[in-house]
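I am attaching a structure below and will ask some questions about it afterwards.
The complex appears here minus one protein chain, its other protein chains still in place.
Entry: subunit A
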Amino acid sequence: MFLAIKEMLHEKLRYSLIVALIFLVSYLLIILTGLATGLANLNKAAINEWDASSIVLNSDSEGRLQQSFLSQDEVASLPNNGTRISQYSTLVKSENGLKENAQLVALDSKSFIFKKLKITSGSKNIRNNAGVVSDKFKSDGFKIGDYLLVANSSLRIKITGFTPRATLSALPVVYISPDTIQSLNKGVTNAVVFKNTLNNSKIPKGTNQLSIGSFINKLPGYSAQQLTFNFMIGFLYIIILIVISIFLYILTVQKLPNLGVLKAQGVSTQYLVLSTLFQSFIMSVIGVIIAIILGEITAITLPSEVPIVIDKSNIIVTGIGIIIMSLLGALIPIRQIAKVDPYKIIGG
């Protein structure tokens, strides 16, 4: 790839401009992907932590937890290895005036979900109006031992521990016991979550089993939000393809006489094609690396309210995606190279 590298080093400005364009689009792509992941996590992080396979809800709930109410008979006829979930959205305040919109989620302390909960500080205790809360409360100033005053009720929940990645529909979760939530929702069970998928014969009439993936997709606004991001991300990939294609095409057209002479001198078309592909690869790798570094710096410097997550899988998928698009973008210039007839260049 001697020719490719020498050309790029000699034509620094031209190739730097293309790298700059790839970097800008890649940076935007990484930020958007990070935001899409961050927002998705805000919606579903708690559900992912449950590590469950399926959820049984009321048939008329359209897969939404808040709209689902299971009767005692329905709950009783389900296998008893599931975790009964009661959910209540509300505003909670601390005694010193801190406020937070939250999802109260009640479950049994012997359930598999509660057993799996990780604690970053404090203890895992939800008895006697105690609660294990999302560590977002901690970053917002709440401490172990603080009381959460539930709006429009006299319920006070004592914070005993903080748990990571506990957000549901973009709100932090407060895990409490079924006894504690009784005064707020009269003991209604909204859903039963299972570690495995149930045989259809075990699903009582009037209820519906959803996989956890389907349940997440039915979270309010989740699918619309992800589709919007995916559309923007897809469009940016197309922009990268077009940008690379146009720039390499222009560069190739400008050097057609040289390419013709090189062919006349015995340089194979394959060598020239590989040289162009290599240039495209190198430019996209440099652009992506700069974009990843600046993306990480951006993610660190953005306020914590911005839900951006740039993780390893995002970086790998985005990086490979951009490099593939760049290589595809080199296909049109490659066609030009293959078509160059040295006779026409020499013969004038």
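Note that in this section contacts are C-beta pairs under 8 Å (C-beta built on N, C-alpha and C of every residue); 3 or more make two chains touch, one makes a residue touch a chain; residues count from 1.
As a working rule, contacts and distances are computed from a predicted model.
Q: Would you kindly match the missing chain to its UniProt protein name, picking from "dihydrouracil dehydrogenase (NAD(+))", "Putative hemin import ATP-binding protein HrtA", "NADH-quinone oxidoreductase subunit H" or "Energy-coupling factor transporter transmembrane protein EcfT"?
A: Options "dihydrouracil dehydrogenase (NAD(+))", "Putative hemin import ATP-binding protein HrtA", "NADH-quinone oxidoreductase subunit H" or "Energy-coupling factor transporter transmembrane protein EcfT" considered; the missing chain's recorded name is "Putative hemin import ATP-binding protein HrtA".
Q: Among A:79, A:187, A:206 or A:257, which residue is in contact with the omitted chain in the full complex?
A: Only one listed residue reaches the unshown chain, and that is A:257.
Q: One chain is left out of this view; which of A:96, A:154, A:199 or A:265 touches it in the full complex?
A: Of the listed residues, the one touching the omitted chain is A:265.
Q: Touching the left-out chain: which of A:3, A:198 or A:232?
A: Only one listed residue reaches the unshown chain, and that is A:3.
Q: Provide the residue numbers of subunit A that touch the chain removed from this figure.
A: Those residues of subunit A that touch the unshown chain are 2-3, 6-7, 9-11, 257-258, 260-269, 271, 342-343, 345-348.
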